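Below you'll find the structure, written out as structure tokens, and then a few comments.
With one protein chain withheld, the remaining protein chains of the complex are depicted in position.
Chain lettering (A, B, C and D) follows the sequence in which the chains are written, and residue indices restart at 1 in each chain.
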Amino acid sequence: MNPTLGAASPRRRPGADLWRRLQQMPLLALAMLLPVVLCGLFGPWLVPHDPAAIAPAMALRPPSWLAGEGWTHLFGTDYLGRDVFSRVVVGARASLLASLVGVGLAGVAGVAIGLCSGLFGGRVDAVLMRLVDIQMSMPAILLALLVSAALGSGLVAVTAVIAIVFWTNYARVVRGETLGVRQRDYVVMARVLGCSTPRLLWKHILPNVIDSALVVASLQLGAAVMLEASLSFLGLGVQPPAVAWGKMIAESRLYLATAWWLPTFPGIALVVTVLGTNLLGDWLRDALDPKLRQM
Amino acid sequence: APDKIGIAIGEDPSTLDQSASWTGVDYQIAENYGEFLVQRTPAGELKPGLASAWKVAPDGKLIEFTLRKDVKFHSGDPFTAKDVLFSFERGRVKSSTSKTRLASVERIEAVGDYGVKVFFKAPDVTFIPNRGGVMMVSKAYFDRVGEDAFAKQPVGTGPYKLVRYASGESLDLERFAGYWGDKPKIAEARFFFIPEDTTRVAKLKAGEVDLINACPYSAVKDLESRKDFKLVKLPVDHPTMSVVFATQNPKTPWHDRRVRLAMAYAVNTDAIIKNVLGGIPNHWVFLAPHELGYDPALKHYPYDPAKSRALLAEAGYSNGFDLKLYYATTGRVQMNAQLAEAIAAYFEAVGIRTRLVGEEWLAYRSRYNASRKPTAEYVALFTHGRAGSPDPTYNVSLFFGKDGPISTYANADLDQLNADAKATVDDAKRAELIRKEVRLIQEDVPSFPIYNNVTVYAMKSNVVFKPTLKYNLDLTLVKDMSFA
Amino acid sequence: MNPVLQLDEVRKHYPGPRAGWIARSRGVVKAVDGASAEIERGTSFALAGESGSGKSTLARMILRLEQPSAGSIRFEGREVAGLAGADLAWYRSRVQAVFQDASGSLDPRMRIGAIVAEPLEIQRAAGGNKLTKQEMREKVQEMLKLVGLPQRVFANYPHELSGGQKQRVAIARAMVLEPALVVLDEPVSALDVSIRAQVLNLLADFQDRLGLSYFLISHDLATLGHVSTRMAVMYLGRIIETGSTDEIYARPLHPYTRALFAAMPVAEPGRVKPAPAMRGEIGSALDLPRGCRFCPRCELAQPVCREVDPPLVQVDAQHAVACHLAAPSLEDTGTP
Amino acid sequence: MARYALKRLLVGLVCLLGVSLIIFVAVRLTGDPTDLLLPEDASDADRVALQAELGLDRPLPVQYAIFLKGAAQGDFGKSTRWRQPAMELVLNRLPATLQLSALAFSIAMVLGLLGGVTSARLRGSAFDQVVKVGVTFGLAVPVFWLGLMLILAFAVGLGLFPTSGRGGFAAMVLPAVTMALNPAAAMSRLSRSAMLNVLGADYIKMARVKGNSEARVVWKHGLKNAAIPLVTLAGIQLANMVGNTVVVETIFAWPGIGKLIVDAIYARDFAVVQAGICVVSAIYILLNIAVDLVYGVLDPQIRYD
């Protein structure tokens, strides 16, 4: 619709397109997520203190710089005298692992089911969508509780719970997208060319519905960390010595009035992560939409 | 002074019917309107209650109760021996706790309207300390209203009657004008059920209630520093938070006494109590000082990591070993997870590679039951029976006896000693036997204690409350409250 | 006479629209209701008609995206509906298509090179050719050159191209297998005048080079007249007039065809247009009128028109029409 | 329309059956309730006897059949924890949850719509940015933390509202706000993007061309067109609220159904879990049907008959 703006101008160098897109990267989102991801990957090597080393005599000290005691305990210490900063840094791994793997598993399952449902329609669609309905009609947190009560607690259980609770969203969204894409001219054209169903799914439909799945995923990452926190609140989160932000926040609620630094720093980490993934999601949505990309 | 009081407690009772009460919270509420045959004073002494007197036969197999004649239920029905028989029958069926307490009873007979004879299969020194096992309910009322109304709108003989109950929300009590005993000072009480600790404390701070129970240790310092509030600490002692071993499996490192001892030496329980638990709980070696057989000479396992490592090396574990430490992630014990983390860290420090396995209450309980098998590999943070039972022999058989239903330990010498002690009615002699038992256990380390529970009541500074001592429940009896 | 494609009384009936997404549908949409035509090798056949008259549906049936409800479609003498396996792959390689919306018919996630190569790849997978990757690449580049696109677009995505460029990509894709028949469903309607000319010229070039046949759909009569040798006019699922394009341009017989020509705007200032010989709104394929389907809008309608559906009658060798009044006595009764 | 609703109800019933089956199996996977019901020193014989009494010794299909038969007659079994008919317990607690959900829902909708629609209108403005941050906050803040902070600030600190419990409108404010924040954020997000989609449409431009004021353009011409996805989300949110009140109910000691079900899960009180989740699911299904019927009102092209 806007040929004059087409980028096929004669002065384009190879790579220029990539550079332009890089420039439009959500720098803020990356700035937020990069430290988080670094912590997740290298947390144990970055920390000033052993996050598990207890020192009961040092319990519940406020951030050391506030007391003019230098930078030894940047974020203070917890009820066992452990360094909160180190725990927040190391906690990134479990939080990210549970949410990334959980959301990833949910995504794979949900996308596959959504694709089948949307492409084949009819009875397959009816059955799959009823399954989605059934799951959605069960309250998520209660479902999560039931699952973790059955699986026991721990990182694996939390991840499984996240996957089980979240797949339906993908299934619905991808199904809707597939229904739309399947009628698009390029899919029709692929059929005119004699495309086989697997090729159609893989080459034409999946690449065109995966965006919305990615956007859903980016939104769900935050929700997944929250679910982890809620499970911890109800007593079923990850297990020590594993550290996760949700668990830290949930456990520190006893100290809300007396040791503000306990919930605050993991809380900030959580907010930054969710904000980052949401911004990234917004950007993804725009960036992956070729029409918007042109503007 | 006001005569209405608001109280926030952690949980709903599971039943209102006092004859069916079986959990701690049930008793917290129900003992305000239901009563036992025998009473306890706030100081913890036993005194006549609905039974004005009782006589224990010399062989300990029969107790004869004489009932008060002036007692009326809230429904207006008089209290008689028929009610006692009915209550015992009902309690045995309806309440698992009562069933246990009445296990030693062979039969009960009424002697006229105001006398009751209880026959035992074997002497039971816990029967009177347990105040006669069940709270009294009215047979006449039951016959009149039937099961449903009886369970929903229970009547008792207590100083208060139950007027309203909203599940999950609150419960109202009102002074019973026809009460046989001393008239309590407070006319009305409302219990709020606030499961979240922080909220419960907030409710007190906001002035919405006058008193809360199970005040979290983390809030104690803050409340103590404010002059509007005061705290009452009640040693409940039982159960005693301990590290418990399933000792029977020879394949496990802790089958070796030295390893268990090493682990006891590895944990700085004093530091935990002081820094993590706010210095509030008690730390008894085994029994509380007021208990029969208390041994002042007995000392704690000291915190001695060097000795711990030496013992481990001696037992052949100089490189440590892998350990799974089980603990409960839900349930009513506060700061369980924190405690588990601390203990795990101490074990790690002497080379024991500890993996914490937190389980939700039921799974945790099931695992404990399963660990009674001699093949079990089991070390857990568990609430063991040490101090604060009706009688020390009762807990020893329960928790340390070979056939003890919740024992993961077996020691023929101990069993023999305990059998002797149980059969000894003479207190001094029994005390000596108990001291021997305790020393034996202390030496063999089937478990080692971390702390003994002290529950904290927090209240506005104008509230006067004397909770019942020397008893293993944190009762919240309105009759013992008043305003200054 | 060697027709590439023969349509014989082709029909397509859809279940009527559903009221809401769960209620049962009512009625039948007769999207195509008995269409017959023959397309000669190397020529262009054009189809005109009002929106919703069934042109695209017919095209979809030829492309085997839809099975006809009745009638037969034969390609090079073989019944299209019965093709399967290798035969179907062969058919897919012989019949190609270009649609109106160029941006819609190019997968936005594929690069131009991959789009144009796709028919080759599919045919290779089906055993239709044995080209190497390199040969395919060369072939694609040759096609891009033929349609007048610079080599560098090979690595571009469709959205980076202008509308005319995209339509040329779509044409390149259609031509890469050197098909016998190309179905063109309004290939230039969305394009600007200047670009339209480029694309039409391009199509003509390909026809000259490959000797292929076009089945062209357009409602722009000027375009259609420029391109086709034979044409047909559809109205509500039925071909109401067909013949050589010149003949129909010179002597439109059906009142609807006449109205169509009359309404066509011409860039000749001062030309006085005749009043439209038509009234009312276009009918619905859902409930067709009795008799002639054009008669509710026809200024000339006679009683017979309301009773009898006129068949398509050959008026001369080059011209057939479905109108009671037009064939052959229309001249006699006098035109309005 | 009635026929359509009936049809949907039937489908809903099938869903409910699926829910009950899943819950039935899941709840039994979580463990055996007898451990909780028996005193610490109970014998194995006691356990077996109790299992028999609770009917847990029978094969699962038989148990399920018994459950279904009872449920069909409105009997969902008796609570082992509270010793009352399970459905009675659930229904007693339901009004509190519905009340809270309704208020929280209203707050979420008003906040979410106002925020989302206005930031769509003022796209790129400072307001838009503020809403964006607010939305993220709403999506990132753990509910329990928020609830406790609100209690500390508004109940303990300022004394404006009660800390907890049920009683009067004031008591509902804090829990409702706590519950509303997350859905409000989601609503605001969705209404912003739905509104942006709609605001680009030609009929919106047409409305401007006609001389409508900007407010009328947005709230009259825009909102009704953006409404379908919003109504869908709203329906899901309202339904989810009923089921996801657990945390808020725990913190605010709100005597609702969520806390009941969680307690029941912990107590392995199968009957209450089953009854509770079935009720919540039924509400969800009914709300969904209602949402579909609302579609018909909003979009003239959708007609059910």
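Descriptive notes on the structure:
By definition in this document, a residue touches a chain if its C-beta (ideal position, glycine included) is under 8 Å from a C-beta of that chain, and two chains touch if they have at least 3 such contacts.
In this section, contacts and distances are computed from a predicted model.
Of the names listed as "Dihydroorotate dehydrogenase", "Hydrogenase expression/formation protein HypE", "ABC transporter ATP-binding protein" or "Monovalent cation/H+ antiporter subunit D", the one that matches the UniProt record for the absent chain is "ABC transporter ATP-binding protein".
Touching the missing chain, out of C:I73, C:L177, C:I239 or C:L260, is residue C:L260. Note that of C:A126, C:L146, C:A197 or C:L286, the residue touching the chain absent from this view is C:A197. Among the residues D:V48, D:A170 or D:M206, only D:M206 touches the chain that is left out of the figure. Chain C residues in contact with the hidden partner, per the touch definition given at the top, are 50-51, 162-163, 192-194, 196-198, 200-201, 204, 219-223, 225-227, 245-246, 249, 259-260, 262-271, 273, 276, 278, 281-282. The chain not displayed touches chain D at residues 123, 201-203, 205-213, 221, 224-225, 298-301.
Note that only the chains that are shown with their structure count from here on.
Averaging C-alpha coordinates per chain and comparing to chain C, the farthest chain turns out to be B. Chain centroids computed from C-alpha atoms place D closest to the centre of all protein C-alpha atoms shown. Chain B and chain C have centres, each the mean of its CA atoms, that are 89 Å apart. The distance from the centre of chain A to the centre of chain D, with each centre set as the mean of the Cα atoms, comes to 23 Å.
Within chain B, residues 198, 330, 360, 362-363 each touch two or more of the remaining chains.
Within chain D, contacts with two or more other chains are made by residues 30-31, 148, 152, 250, 266. Per the touch definition, chain B reaches chain D in the complex via residues 14-15, 17, 20, 22, 96-97, 99-100, 151, 166-170, 192-196, 198-199, 202-203, 205-208, 330, 360-363, 365-366, 369, 398, 404-406. Every residue of chain C that touches chain A in the complex is listed here, in rising order: 63-65, 88-89, 92-93, 95-97, 99, 101, 103-110, 118-119, 122-123, 125-126, 150, 152-153, 155-165, 173. Considering their complex, residues 130-131, 133-134, 136-142, 145-147, 149-150, 219, 222-223, 226, 229-230, 233-234, 246, 249-250, 253, 256-257, 263, 267, 270-271, 273-275, 278 of chain A touch chain D.
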